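Only one protein chain is missing from this complex, and each of the others stays in its spot.
For reference, chains read A, B and C in written order, and residue numbers begin at 1 within each chain.
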Amino acid sequence: MILASDNWAGASPKIASAIAEAASGFRPAYGGDDISATVEALFCDVFEREVKVFIVATGTAANALAVSAFGGPGGVVLCHEDAHIATDEAGAVAFFGGGLTFATLAGEGGRIAPDALAARLAGFPAGFVHHGQPRVLSVTNLTEWGQTYAPDEVAALAAVAHERGLAVHMDGARFAGAVASLDVAPADITWRAGVDVLSFGGTKNGCLAAEAVVFFDPEKARDFAYARQRAGHGLSKAWVAATQFRAYLDNGHWLELARHANRAGAEIARIVEATPDARLALTPAANQVFARLSANAEVRLEGAGVRFYRWGEPDADGTVTVRLVTSFMTSEADLAVFRAAMLG
Amino acid sequence: MILASDNWAGASPKIASAIAEAASGFRPAYGGDDISATVEALFCDVFEREVKVFIVATGTAANALAVSAFGGPGGVVLCHEDAHIATDEAGAVAFFGGGLTFATLAGEGGRIAPDALAARLAGFPAGFVHHGQPRVLSVTNLTEWGQTYAPDEVAALAAVAHERGLAVHMDGARFAGAVASLDVAPADITWRAGVDVLSFGGTKNGCLAAEAVVFFDPEKARDFAYARQRAGHGLSKAWVAATQFRAYLDNGHWLELARHANRAGAEIARIVEATPDARLALTPAANQVFARLSANAEVRLEGAGVRFYRWGEPDADGTVTVRLVTSFMTSEADLAVFRAAMLG
Amino acid sequence: MILASDNWAGASPKIASAIAEAASGFRPAYGGDDISATVEALFCDVFEREVKVFIVATGTAANALAVSAFGGPGGVVLCHEDAHIATDEAGAVAFFGGGLTFATLAGEGGRIAPDALAARLAGFPAGFVHHGQPRVLSVTNLTEWGQTYAPDEVAALAAVAHERGLAVHMDGARFAGAVASLDVAPADITWRAGVDVLSFGGTKNGCLAAEAVVFFDPEKARDFAYARQRAGHGLSKAWVAATQFRAYLDNGHWLELARHANRAGAEIARIVEATPDARLALTPAANQVFARLSANAEVRLEGAGVRFYRWGEPDADGTVTVRLVTSFMTSEADLAVFRAAMLG
Partner (left out) sequence: MILASDNWAGASPKIASAIAEAASGFRPAYGGDDISATVEALFCDVFEREVKVFIVATGTAANALAVSAFGGPGGVVLCHEDAHIATDEAGAVAFFGGGLTFATLAGEGGRIAPDALAARLAGFPAGFVHHGQPRVLSVTNLTEWGQTYAPDEVAALAAVAHERGLAVHMDGARFAGAVASLDVAPADITWRAGVDVLSFGGTKNGCLAAEAVVFFDPEKARDFAYARQRAGHGLSKAWVAATQFRAYLDNGHWLELARHANRAGAEIARIVEATPDARLALTPAANQVFARLSANAEVRLEGAGVRFYRWGEPDADGTVTVRLVTSFMTSEADLAVFRAAMLG
């Protein structure tokens, strides 16, 4: 049973079929095809406004290209200290952005608080060249700790950022999970709350390799096609990714997949809570559950063939924090394995 | 009928099926999976030696990462003036390489001559910092003009390059076509002839999005995994690309596909030669045919629904050079359409 | 006698004294000092308008920072094939610009013609991402071949560039020489003719290490202080360079120095013309004289201790092109040495 990460799951059958079907004929390269032509309109529907959409194959590319589009010389990116862009992308943002640096913030559950943001920004007096200049606030929703930002929470952060002239990026590698968890309109936690650009993830929720950079102000997207091509992220058979998004967005499929994963996450959480030698490290909002396990509980899970990652080192008594991630593929049978291992 | 480019063709059915099949289950992310584990061995077989292989989704990524791995401060890349890396990749090599620049060379059919290379290198005296320092020779095989370099021709260029301390990169976006055309062992036009790193293309010959950077000296590949990740080119579901290569390399499938495309190219060439108001601009070696068409011939092709690109502007009398590219998908029916349009 | 380059000459005594004088006390760092505060106003006087000025220590820094300020992803810089930025700066523009590439143009005397520029730009269709996007035209005035662009010539080029949305950069490493030669107002060959940003050189004309980037639209300079600092080009004792410019611009000193160099250049040219086995390769406009020397004439110059550079390799009969550069320091005694060596 796989709780290692949601990117260990293959593809939703609907999405896999869409690729196979599209692959049988000829299509213009570099996005000149019929499928690519329709995808932007689907995103406009999802976000209830005109958007500009650029598809790439990885989340790191989506984030690095999106953030660096709002960077600039000496630019500083504000984000949580556990943000994927700061810790797990091998310097991609700094590389794409010509030397962007990070100013990171602590915060429970991977979340940044508006007053902490304001205080950090105060450390960068306007025009003081040595420290560089804050340019982008990046928030992850769903966060790296499986928490959400609700619309008003995004708005509060964006207000602080915009007042200082920063752009607001949302890393939505697990955007579907956040939308499904909050049960809000996608617009409500993005542009209506002040988000300028979104990394809209598909890969962790049923696609194979499909991430989209969504600009809510088309004017800001003017140079982006060049940035994507210069970075080698313009797929020649662009329809391979576009067809994934067409199937993903069709008829709410993306939210169905996310709701499935979230329900499985909730069940994992319930089982953890019911287990005498385990407890939740944090109340999960979606498909990422952080639990504190006794050494024995960890051994039981491993013995049952459950795959997961430790999050940090164990305590002296062997208690350890683990991350348990469900996905659109997590089945009832999987959950039964977990339940049996935990509760006996 | 599509002669616009070989990247307009979808996927070989065997390759499309491989994706669909692999997509149905869970697999470790970032190359820890069973499929990725087998692919490097397949490449070792193809090249009859130990190689290090890194898969990415685009040819631009493969080229830019490969070339920049051998770059360095002030580095200069020697290549043909029509090389894709110099003209068609939006500055990717310069971007990835921290400011690499190009010194380009003319040459018939997209081919560089050893003496022209030597003469150009003489313009960069060792240690003269202002001009930068030549670091990489990049040759394209199959060339951008559909020509090949035979093993001894590659070796002659590599000898000049190595004498000056340059690494030799081969852009093999259409490598299969060159191997099939020359009917040589892949090793013969690469490492045995002095090539240090190869961009091994799959996308133009039946894959969907699969390109491999092949290092013939594993030691030189030491930092490459970091470079790929920093550039956002490490697919989380790495097996999506790996499975394409597994099917592609299996049982010589890649050369079958290329031979099919080359045969179609040869037929296109024969038809052009037989057409009174058209002629070959260059004798083609594989699947790219450059033809000189009268204005009338061009109109006839367009009228028949044949898609192709002009290569430059027409002469005063309307004669124009066009590029006609066949692929693994070009059918007898396609060829019949072309024949009818040309010969009536 | 030194005709190797104008950057072989030390400092004008007035400028050297200014440094020594300023060095004796305390002054705020990073441009907060009294001298730095006055320099921008001096530049405003010179250019008869509001300008933003950023001082750096080298011409390569001035050019690379100025050009890259107008670059962007996939950006292409149009310039002459002999432009210093393209041939002699070790890839600085590409490095600073995150992978800017060059599209170079031929042209007599290092000069670009408007129709050649227009034709080259036509090769970059708007929105065609693969080729990148032209962003900057860079012209050198005085050119690398010692020629000038007059106001209407600059204006004609700028008109072509602006129509395609390019910014216009002028490499004025020898700007003083051009202004003195043309006997025009500095404004006339810069902003009045459409130049957006100027590298205003001091080092080759009496300063020790002082180059200024002059923005004619202050709004465009908004991020420049960060770009300069990120590149390590913000001198902590900024007044060291500022005091050079204060002395340089004071009371027309810069043009006096340039007129001296130009007069010496004219005398060198007259002597070449009078020498039976030498001739001018090009009619010089200022302090750079390109001459064709017989093997014997070259030997005579070397024998007299004259230092100069060959410009390319000699012909079969030993005739060679040489560059002879005068400076503000070239004395009557120097000219006498040259005269004696050439005319005997």
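Definition applied: contacts are C-beta pairs under 8 Å (C-beta built on N, C-alpha and C of every residue); 3 or more make two chains touch, one makes a residue touch a chain.
Keep in mind it's a predicted model, so treat the numbers as computed, not measured.
**Q** So which shown chains sit in contact with the chain we cannot see?
**A** Every shown chain touched by the left-out chain: A, B, C.
**Q** If the hidden chain were put back, which of C:Ala16, C:Ala116, C:Ala150 or C:Leu280 would touch it?
**A** Considering all chains, including the one not shown, the answer is C:Ala16.
**Q** Specify the residue from the set C:Pro125, C:Gly165 or C:Gly232 that touches the hidden chain.
**A** C:Gly232
**Q** Consider the whole complex, including the chain that is not shown, and state which of A:Glu89, A:Asp171 or A:Glu298 touches that chain.
**A** A:Glu89
**Q** Just to verify: which one of A:His131, A:His162, A:Lys220 or A:Arg307 makes contact with the chain not shown?
**A** A:His131
**Q** If the missing chain were put back, which residues of chain B would it touch?
**A** Against the left-out chain, chain B lists 30, 72-75, 98-99, 127, 129-130, 132-133, 223-230, 234.
**Q** Residues of chain A in contact with the chain that isn't shown?
**A** 73-76, 86-102, 129-132
**Q** In terms of residues, what is the contact footprint of the unshown chain on chain C?
**A** 2, 4-5, 7-11, 13, 16-17, 19-20, 22-29, 56-65, 89-92, 95-96, 203-204, 208-209, 226, 229-237, 240, 329
Here is the rule we go by: only the chains that are shown with their structure count from here on.
**Q** Report back the single chain whose CA centre is most distant from the CA centre of chain C.
**A** Max centre-to-centre separation from chain C belongs to A.
**Q** Just how far, in Å, is the C-alpha centre of chain B from the one of chain A?
**A** 34
**Q** Go ahead and note the Å separation of the Cα centroids belonging to chain B and chain C.
**A** Whole-Å distance between the two chain centres: 41.
**Q** Could you check chain A for residues that touch two or more other chains and list them?
**A** 226, 229-230, 234
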